[in-house]
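One chain of protein is taken out of this complex; the other chains stay put.
After this line comes chain A, so read on.
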């Protein structure tokens, strides 16, 4: 009697363990798949873009396309030079405007601000980072465009409607700054307090502490934040498409209208997409974007790990 009770009990126990182990095994397959998903997505993106830009690459030489400034898909002319120059212009200008402000603001948040002010400014930065870029473009249309067109461009002796490379750069600087700030603040705040204490203890002023000790120790993190910011501006689509004016020519001044690689895709998508070669050309633009941005990203990671070893405190 008692034996049979024991055996049913152990049976239910065994079956329960069996079920748990079955769940464990099945879930580990699913989770394993999810673990590989990022790599699979990466490889899939590269392969599809490569495969679809193959028709263009087999017809024209890369060097010739990258250096030709004649972009006229309807005539099968694919010169990427104007868009490349425009992209570099925008990236360099907006990083030149955004980086110093981002670093100083990060220093303020991490080293000067305290208590509620810190929390408040931190949340402001988070909000700024989450505002959709199309809203920046829209606000810029009624704030930045008239300002640049009516005051700034005439002031430096150049006539412009206000749409153009400089406007895009200014707005992109605003878009990318909060992103760089929050990454820089993160790496400044990760530094141990002993660094600050010992530097102040040997008589350095607060600014000397920041410049000589903290910026150096947080340097790898800040540097990779800047590189990631570069990648952000480089691949920005909506703001340039709204504000750059969309003319495919080599820009002759910072206030000229132009084209960046992403806006090339946006502007020529649609009517021209039905031509297979144009389609392939625009997909090739996507491939170029991916390759450059990924180089920036891998560069940021590499720099970070290299410098971290060298700039040890």
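Definition applied: a residue touches a chain if its C-beta (ideal position, glycine included) is under 8 Å from a C-beta of that chain, and two chains touch if they have at least 3 such contacts; residues count from 1.
Please note the rule applied: contacts and distances are computed from a predicted model.
Peer 1: So which of "ABC transporter permease subunit", "Tryptophan synthase beta chain", "Cation:proton antiporter" or "Transglutaminase-like domain-containing protein" is the UniProt name of the chain that got left out?
Peer 2: Options "ABC transporter permease subunit", "Tryptophan synthase beta chain", "Cation:proton antiporter" or "Transglutaminase-like domain-containing protein" considered; the missing chain's recorded name is "ABC transporter permease subunit".
Peer 1: Of A:62, A:92, A:131 or A:275, which one is in contact with the hidden chain?
Peer 2: Here the residue in touch with the unshown chain is A:131.
Peer 1: Touch as defined at the start, partner being the missing chain; which of A:10, A:27 or A:70 qualifies?
Peer 2: Checking each option in A:10, A:27 or A:70, the one touching the absent chain turns out to be A:27.
Peer 1: For chain A, which residues touch the unseen chain?
Peer 2: 20-21, 23-24, 27-28, 30-32, 34-39, 41-42, 44-45, 48-49, 52, 100-102, 104-105, 107-109, 111-113, 119, 121-128, 130-139, 141-143, 174, 177-178, 181, 205-208, 210-211, 228, 231-232, 234-238, 241-242, 262, 265-266, 269, 279, 282-283, 285-286, 289-290, 293-294, 296-298, 301
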